[in-house]
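Attaching a single structure in C-alpha cells format; questions to follow.
Missing here: one protein chain of the complex. Every other protein chain is in place.
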Amino acid sequence: MQGVLGVFHHLDSTVSAIEELKKKKLGDVTVYSPTIRHELDDAIAGPNSVVRRYTLIGGLLGVSFGYWIAIWSSDYWPLVTGGKAIASWIPYTIIGFEVMVLVGCLATVAGMFINSRIPRLTTTVGYDDRFSAGHFGVFIECDANKASQAEDLLRHAGAEEVRREA
Amino acid sequence: MTVKKKWTVIPGFLALAAAATLLSAYSGASSSQGKIVEQPVKFVHAPHVQKAGMNCLYCHSAANKAPDPGNASVSTCMGCYTLVKPQSAEIKKVAAFYQKGQPIPWNRVHKVPDYVQFPHMRHVNAGVTCQTCHGQIQNQGAQGPDTNYVPVQQVNSLNMGWCINCHVQGYKPAEGARLAGQKVTPELEAMPAKKARYDCAVCHY
Amino acid sequence: MASVAHPVREGIRGPNIASADVQLPAVRDYEQVDRDIIATLGFTKKWFIGLALAIVAMLCGASAWIYQIYWGLGQAGYEPPVMWGNYIITFVFWVGIGHAGTLISAILYLFRAGFRTSIYRAAEAMTVFAVMTAGLFPIIHIGRPWKFFWLIPYPNWRLLWPNFKSPLVWDVFAISTYLTISTTFLFIGLIPDFAVLRDKETNPTRKRIYSILSLGWRNSDREWRHFAKAYLFLAAFSTPLVLSVHSVVSFDFAMGLTPGWHASIFPPYFVAGAIFSGFAMVWTITIPMRKWFRLEHYITLNHLDATAKVVLFTSMVVGCAYLIEFFIAWYSSVRPEQEFFWNRVFGQWWWAAWIMLLCNMALPMSLWSQKLRRNPTWLFVLSLFINLGMWFERFVIVVPSLSHEFEPWQWGGYTPSWIDMAFLVGSFGWFFMWFLLFVKQMPVMAIMELKEIVTPRFKNTHGHGGHH
Partner (left out) sequence: MSTEAGTGVKRREFLKILGATGATTAVVGCSSEKVGKLIPYVASPDNTVPGVSQYYATTCRECAAACGVLAEVRDGRPIKLEGNPEHPMNRGAICATGLSAVQGLYNPDRYRSPMVREGNALKPTTWDKALELLAQKIGEAKSKGQAGNVVFVNQHESGTFPGFLDQWLSANGMPNHLSVDSTAPVATIAANQKAYGAAWPQLDFGAAKLVVSFGADFLDGWGHSVPQQLDWADARAKITDAPRLVYVGARRSLTGLNADQWIPAKPGSEMALCAALTGAGTAQAASDASGVAVGTIEALAKAIADAGNGVMAICGVTGSDAVECATMVADINKKAGSVGTTIKPASGHAGYAGLASYADLAAAVKAMDAGSVPLAFLRGANPAHTMPKSAGFAAAFAKVGFKVAFTAVPDETSQLADLILPDNHWLESWGDAAGANGQLGLQQPTLEPVFDTRATSDVLIALAKKDQALAAKYNVADYRSWYISKFPGGGSAFTTALTKAQVSSGPLVPTSGRTLAATAMPAAAGNGDFFVHVFPSPTLGDGAGANKPWLQELPDPVSKIAWQSWVEVHPSTAKKLGIKEGTQLTIETAAGKVTAPAYIYMGVRPDTVAIALGQGHTAYGRFAQNIGVNAYDLVPAGWDAAGGLAIGNLKAKVTVGTDNSPLVTTEGSARQHGRGIGQAMPIGVLLGTEQENDEHHHEIPGLPSQDFKKGLQSPVAADAQGEFANPKSKDTGMYDPEHSSKMESRRWAMTIDLARCTGCSACVTACYSENNIPTVGAPYQGRALSPTNWDERPGANIIKGREMAWIRLERYYEGNDNTENEFSPDFDTRFVPMMCQHCGNAPCEPVCPVYATYHSPDGLNVQVYNRCVGTRYCSNNCPYKVRYFNWFGYGEPERRQYAWPEPMHWSLNPDVTVRGKGVMEKCTFCVQRIREAEHRAKAEGREVNADEFTTACAQACPSRAIIFGDAADENWTVSKLAYDRRAYHVFEELNAYTAVVYLKKVNYPAPASPAKA
C-alpha cells in the first residue's frame, strides 16, 4: 500500500487539506488526529458507524437468552418455592435485563473492534508517533504518478512535512 | 495480516476452555464409575449364580425387605463349604474367619454418599433387576478366582443425574431383563416404563 | 481561504465525548497534556511503601479466610438471629463505592457534564476495584464457599439449576455483569491513551506492553468514528445498569419480610446512597492524588465544587429516605415494624443509627457553603466521615433489623469478632493494592478526552476569539 502522508500542526490547515483532497479525488484519504474534532468529522463526512447494529442484535440475543434459561430451567425440574409460580416471569425480567446488558455491551465492543480493524500488532504504513500527541495527519492512498500532485496540495494546505510512503 | 490472525485465536482458546469445563461438569467426571476394589477373599459371583443357580436374595437376604441388602454371614458360607470343595485356597480364608468368629471385612464397592437414602427394597420390589444398577454381576469371575479374575466393580456412575434419569424417564422392565440375561418376553416388551418420585426429599433427608 | 467548522453546527452533529463547559485554563496545548500525565507514571519510594502496606493488609484478610474456612463461620461474630453481619455490610459498602465510577463515566457523559473529564478515569478504575472487592464478600460470607459455583447456571450431572427467583441469584448476575461491563468500559477508554504511551515510551519492554494493550490503535478517522459510537452505546447501556445493580442489591433486603427490610423505597434509596458514598470515595482518592501528582490544574476547584453539589443532593435524597422509612413504619400500624424503628434509634443500636444520621445527613449540609465546597481539605475530611457513615448505614440496615424480628423469643445481639475485623482491613488492603498498581501503570486521566477540551492550534485564528 503506497501513498503520500502529510503531517500538520494546525487544525484548520488539516481541514482545508482534507476538503481539497476530496475535491481532487486523488484516492482514499485517511486522517489521523490525537483526539476527536468535529471540524475533521465535517470535512471527512464519513458514513455513519454500523456499530449500533451489533448493539441491537447483541441486546436482543441477550434478553431472550436470559428469559429462556430462567424459564426453561424452572420448568425442567419444577420445584415450588413459597407458593410462587414455578416459572414466574416478573423476577426473571431482572435476569433478562442483566443478560441483555452483558451481551449487548460485548457485542458493541466486538462491533467496534471488527469495524476499526483492531486488535492489530503493527500500526502499518502512514502512521506517525506524533499523531497520538499534537499533530494531525492526512494520508492519501495513490500511485506514484498522482503522488506529486498530492504532495503539492498538502504543502499548499500548510503541511509541516510531506513524505511518500511505499 | 498474519499478525492479526495471531490475535484472533485467543478468543478461540477461551471458548475451548469454557467448553471443556462445561463438558467435564456435565459428564459427572466426579463419580467413581469403574471403581475396582481388591477384596479379602476373591469372591466369584458367576459360579454361585450360574452353576449353583442361587438367587441373589440367598446371600443379600434383606435386599427385598430393607434399605440395606445385607451380606451373607460367614456361617451361611460355611453352610455349604464344609461340604463343597473345602480345600480351595479362597475357601480356606473364609474358614479361617469362621474359626475366629469374625466377619469377613468386605470392602465396599457401591457407595452412595451418606446424605443419600437408598432403600433397596423399594427398587427390588418394584421389579428393578440387580443388574440395572450393579451391571452384569452374574458374570463376575466366570473363570473362577484364579484365571483372569476381576473383582466386583462399579459399572454405573451412581451419580444423581443417573438416578434421576431412571426416576423421571422410568424403568423399562425389558431393558432390565436383558441386562439380567433373562428371556425378554413380548409381555415385558409391552410393559410401560415404570416412573418414580423425583422429589428431593425422597432420597435426601 | 480555508473554511473551518462553526461552533453553532455542533449540536446537530451529536456530542463530543466531553463538552467544554469546565475549562482547563492552565493547560495550553496537547503536548502539555501528554507531558503532565506521563509525568505521573514513574515509581516513587512513597508509592512502594503504600503498596507494601496495602499488601500486608490484604494478606491479613486472606489468612483470616483460610482460618475461617477450616473452622467454619462460627469464628465470625454472628449471633443468631443475626445471620448476616460484617461480610454483607462490607459487601454492600463496596458495591456502593463501585457506583460513582460508572455514574461519572456513563451518566454524566450522557448528561454532557464536562467536569467529569478530569476525574472519570480514576473514578472508573475505583469502580472496577471496588466491585472486585465487593464480589469476594458473598463468597466469604456463605457457609460452604467451595460450593459457590452452584449459584451459577451451568449444565451439570445433577440436572440442577439455580433458583432464579432468589435475589441472591439476581446478585450473581448483576454483580458479574457490572464487573464485566465496567472493566470493558475502562479498557475501551484506555486504548487511545495506551497508544499515546506506546508512542512516547522509550523503554523497549514497556513499549512492547503498551503496544499490545493499545491493540495497534493509530488514531485514524475510521477508528475514531466507531470508537465514538461504541462509547456512546456503552454509556447508554451502563446507565440503566448502574441503577439496576444497586437496586438488585437492595432487593436482597427489600424482598425479605424482615421488619426494616420489607420496604419498596429501598431501590432508589440504595442507588442514591451508592452514588453518595461513591463520590465520597472519589474525593478520598482524587484529592490526595491531585496534590501528589501535581494535577491541581486538571482537577480544579470548579471540578470539586461540581462534585460537591452532587454529594449535597444525594445526601438529601438519602436523608429523605431515612425519614420516610420512619413515617411508613408509623403509617403502616404494623407493631413489629413500629417497635423495630423505635428500637433502631433509641434501642440497642441507637449509636449506630446516630453515627449514620450525623455523617450522612448532618455533616454534608456544610456543602451549602461555597467556601467549603471549594476547600479540598474539608472535602477530604468530609469524605472520610461519609465513608464511615455509609458503612454504618448498612450496619443499621442489616444488624438491628435481624436482631429484632417478629419472634420476641429469638431477639438477640451482635458483636463482630477479630475475624470480621481482619476481613474489613483485608478488603481495604485488596482495594488499595489494585488502585496503587493502577495509578503507576496507566494514565489516571483520559489524555484523549483532555485534549478534546484543550484548544488545538489554528493557523489563522479569525472566528476563534476567546480561546486564548
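Annotations for the structure displayed:
As written, the chains take the letters A, B and C, and residue 1 is the first residue of each chain.
Assume a contact is a pair of C-beta atoms (placed from the backbone, for glycine too) under 8 Å apart; a residue touches a chain by one contact, two chains touch by 3 or more.
Just so we're clear, the structure is a prediction, and the values are computed from it rather than from any experiment.
Here is the thing to keep in mind: the chain we left out touches A, B, C in the whole complex.
Touching the chain that is not shown, out of B:33, B:73, B:88 or B:156: B:73 (per the contact rule at the top).
Checked against the full complex, the one of C:172, C:396 or C:433 touching the unshown chain is C:172. Touch with the chain omitted from the figure is made, among C:162, C:400, C:429 or C:456, by C:162.
Checked against the full complex, the candidates C:81, C:192, C:319 or C:426 give a single residue touching the omitted chain, namely C:81.
One chain of the complex is left out; on subunit A, the residues touching it are 74-75, 77-88.
Residues 67, 71-75, 78-81, 83-84, 138, 141-144, 146-148, 150-151, 160, 162-163, 165-169, 172, 252, 255-258, 333-336, 339, 402, 405-413, 417-418 are the ones on subunit C that touch the missing chain.
Subunit B residues in contact with the hidden partner, per the touch definition given at the top, are 62, 65-76, 101-103, 105, 113-115, 117, 119, 121-122, 125, 195-202, 204-205.
Heads up, the rule we're going with is that only the chains that are shown with their structure count from here on.
Think of the whole protein's Cα atoms as having one middle point; the chain whose own Cα middle lies nearest to it is C.
Set against the C-alpha centre of subunit A, every other chain centre is closer than that of B.
Chain geometry summary: the mean Cα position of subunit A and that of subunit C are 28 Å apart. Centroid to centroid, with C-alpha atoms defining each point, subunit B and subunit C lie 56 Å apart. For subunit A, the set of residues touching two or more other chains reads 77, 79, 117, 119-122.
Listed for subunit B are no residues, as none touches two or more other chains. Listed in rising order, the residues of subunit B touching subunit C in the complex are 21-22, 25-28, 30-31, 157, 159-162, 164. Residues 154-160 of subunit C are the ones that touch subunit B when the two sit in their complex.
Those residues of subunit C that touch subunit A in the shared complex are 1-5, 9-10, 13, 16-17, 29-31, 34, 153, 159-165, 169-170, 173-174, 177, 180-181, 184-185, 188, 191-192, 195-196, 198-200, 211-212, 215-230, 233-234, 237-238, 240-241, 244, 248, 251, 448-449, 451-452, 456-460.
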